[in-house]
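Let's turn to subunit A:
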Amino acid sequence: MRFEQLQARAKKAWQEVVSPQIPLIRMGMATCGRAAGGQELLQAFQEELAKNKIQAQFSEVGCLGLCYAEPMAEIILPGRPGVLFAKLTPAKMKKIGEDYLVHGKIVGDSALAVMGPARNGTPAFTDLPMVKGQQRTALRNCGIIDPTNLDHYLAHDGYVGLKRALSLSPDEVIAEVKTSGLRGRGGAGFPTGQKWEFCRKATGTPKYLICNADEGDPGAFMDRSVLESDPHSVLEGMALAAYAIGAEHGYIYCRAEYPLALERLDLAIRQATEHNLLGDNILGSGFNLHLKIKMGAGAFVCGEETALMASIEGRRGMPRTRPPFPANQGLFGKPTTINNVETLANLPPILAKGGAWYAGFGTEKSKGTKTFALAGKVDRTGLIEVPMGITLKEIVFDIGGGSPIGKKIKAVQTGGPSGGCIPAELFDLPVDYERLAAVGSIMGSGGMVVLDENTCMVDVARYFLEFTKNESCGKCAPCRLGTRQMHEILTDICAGRGRPGDIELLEEIGAAVRKGSLCALGGTAPNPVLTTIQHYRHEYEQHIQDQRCFAGVCKALITYSINAETCNGCRVCATNCPQQAISGEKKKPHVIDTALCIKCGICYEMCKFDAVVRQ
Partner candidate 1 sequence: MTNSISEFETADTVFIIGSNTTEAHPIIGLKLRRAALFHGAKIIVADPRRIDITQVAKLHLRQRSGTDVALINAMMNVILAEGLEDKNFIAERTEGLEDALPAIKEMTPERAEKITGVPAENIRQAGRMFAQADRASIVYAMGITQHSHGTDNVKALCNLAMLTGNLGKEGAGVNPLRGQNNVQGACDMGGLPNVLPGYKPVTDEAARKVFEEAWGVKLPEKPGLTMIEMLNAAEKGEIKALFIMGENPALSDPNLNHTRHALDQCEFLVVQDIFLTETAQFADVVLPGASFAEKDGTFTNTERRVGRVRQALTLPGQARQDWQIIQDLSNRMGYAMKYDSPRQILEEINQLVPQYAGITWYRIEKKGIQWPCPDTSHPGTKFLHQDKFTRGKGKFHPTPFIESAELPDKKYPLLLTTGRQLYHFHTSTMTGRVEGLEELCPGGSVEINPEDAAGLEIMDGEKVEVASRRGKVEAIALVTEKVPKGTIFMPFHFAAAPANMLTNDALDPTAKIPELKVCAAAVRKVA
Partner candidate 2 sequence: MSKKAKKDPFASRGRKARPSQMRPKVDPSLRALLEKYPAERSNLIPLLQVVQDQHGWLTEDSMAAIAEYLHVPSSIVYGVATFYAQFYMTPQGKHRVKVCQGTACHVRGSQAIMDQLSSKLGIPPGGTTSDLLFSLERVACFGSCALAPVMVLDGKVHGRVTIKKAEKIVEGVK
């Protein structure tokens, strides 16, 4: 089939989605939707409808990014724009079935948004606070299309960029990407066009293209979402990149923790190959590209280029020193380019609409848009894509909605274990590569974990060092031993065993590990420690000198007790205490036996009368 014919077929298929003959229910079925119980809900709903002989069709979509509102379903009635129902429960779903599906009525505030203009008090999707400031490029199709349906992708300008690129020379494609100003979205922010150019110019065949889908940063999930919700955009991006650098073989290195992404990728590759969008002589251009999926095996360090290649080659994922750079000696010793998922997903629109269009977003040195995974102690968790240069304040408060329980937001942690904590005082900071680095953090892949006043910064540092300590490959001494040493000191501090001088020691070791380590894992591992010391030195001092954790996190430094005045003896704490450490008669104030208490905090959370005191 010619490309134009394909497009025509796709348009028709999409038309059936936007104006269906019978009601269409599109369920968000990316991992977040499933984790929130979407599958069970859908099944129950289907049974319910069948029982009532209500005609409807169902399909799956990916993730719209409003994960906090999962499970979600968009219901499209014939002749009407879709309506998005959120935070669904079986009861809610049943009611919506009756109200909307049968009677076309939106009752109360059950609907989140209309996928069109606002209607009867239900806001337009694009006006939602979480959506408003966004500019979705890499995420353009996520949650919109059925990721298992190639036609849906094609109907949204899918493979148009590739089609155009194949009419250009590889050098012209590189020039277009250079114009876009796109920088690697995996963390380091190296200009993509330049990276390609190095590889294109390198001697040696064959050349390889690798898609780094080993999203290991805890707190980041944009790659998973793209792979699950719009796999073809990554494949198209890979085809573009491979064409530009002159590679005919590509690998997608994807973490095993993303089974759904792996499944979707596998299907997408088969679809694309079947339709001559991959494989030999793609779209009649003479260009060939064969893709293989390599499943990661659980090693954070494999996000590092040289370790990733070692892993594909079947070796321990241990990085090596550069140079030689992968562009010259990469996979199997051959010239190799490694791009991450988000970078690749940005490429099709850049090629379709032109590099200048993309460069129109963002700041001077950081062009375009960036996805962020918003998580932690923020109301609207999820995935967003915004123009570079937006402030942290806008992200955390306008888009994220601030604290869900009215706590004071203390900081945001960006860049995962390699990043740092940025205190709320600096939230006016426009987000781009340079400015995040200037405050000691990094852009990283775009994880943003919001921390509130109940977060202990020493504990956060300890947490990250535990992570990097466990993920250190062990090859180089500063990282292997330095992360352990720092973790040990931090553990001591959290356990009330901190010693005077420990803060300075952490700074000293941190500096040496940062400068002395072989790869970026070790090189950035001290960041969480160093930035928290920089901005929250007093918390460290309180832990060491005063033996206090004011955030109430470090168990050794806190005690739980019951305020006899406010306790009304409801027994909720006592029945929920896993240690039976709480005693007291019904309707009389209770007491916590501190010897038995394991400081799990269940009582504190459970007490509806704030009678449990944490000190």
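In picking the candidates, the idea was that all candidates are chains of the complex that A comes from, given by their letters.
Methods note: contacts are C-beta pairs under 8 Å (C-beta built on N, C-alpha and C of every residue); 3 or more make two chains touch, one makes a residue touch a chain; residues count from 1.
As the structure is a computational prediction, the values presented were derived from the model and not from experiment.
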**Asked** Number, please: which of 1 or 2 touches subunit A in the complex?
**Response** 2
**Item:** List of subunit A residues in touch with candidate 2 within their complex
**Value:** 31-32, 34-37, 67-68, 70, 215-221, 223-225, 256-259, 294-300, 311-318, 332, 373-377, 381-383, 413, 416, 447, 449, 451, 455, 460, 463-464, 467, 471, 473, 576, 578, 598, 600-602
